[in-house]
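Complex shown without one protein chain; remaining protein chains in place.
Moving on, here comes subunit A:
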Amino acid sequence: MKVVGDCKAVVPCDGVVRLPRRGLTHRHHTLHHRSFSRSVRVKCQVLLLYCDLLVKMRLLTHNMLSSNIKGVVNGFPLRIEAEKVVEKTVEMNGEFLKKMFEKIDWKAFVDASRSMGYTELPEEADSSMLDSDEFLNRFHHALLELHLEEGALVCPETGRRFPVNKGIPNMLLHEDEV
């Protein structure tokens, strides 16, 4: 057992931190084994960590933001520097995914997922692919289950870094940037 940072989670062999689904917050000081999914428990080494915060930014959010520094013409997409990525299972909503497919910028999304270490998305996609469960699963996973916990978002034009700490990107601009 190893304590990493101030988080309570399991870290499996692949290094991706998977958060337990429920029941583990800063107020609960015991690890409830049942709250981890079986498969994760079997494959992984269980680490007991304490967590103040389990917030995170997901790729759907990333896809809607751009750098708004004064003078920047095309601030989208922000490049992702991932230091720590967390995975968390959420229920899939097929209708929602279909709607989102129309709205997101696919290329930026694929690049973002790669910088988060997920490489299962096709370079190009069209709406006919939404009929495939396999595609939907991957789309869902990349869009809503990958969380950037530590790292940065980087303005594509100026290289200015917006740090992401404990899952919250700090996009506050300096006075000379507005």
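In this text, a contact is a pair of C-beta atoms (placed from the backbone, for glycine too) under 8 Å apart; a residue touches a chain by one contact, two chains touch by 3 or more; residues count from 1.
As a working rule, contacts and distances are computed from a predicted model.
Matching "NEDD8-activating enzyme E1 catalytic subunit", "GDP-mannose pyrophosphorylase A", "Ras-related protein Rab-8A" or "Methyltransferase-like protein 5" against the UniProt entry of the left-out chain gives the name "Methyltransferase-like protein 5". Residue A:Leu60 is the one among A:Leu60, A:Ala82, A:Ala125 or A:Val154 that touches the chain missing from this view. Listed here are the subunit A residues that touch the chain not shown: 21-22, 25-27, 52-58, 60-61, 63-68, 75-77, 88, 90, 93, 95-96, 100, 103-105, 144, 166-173, 178.
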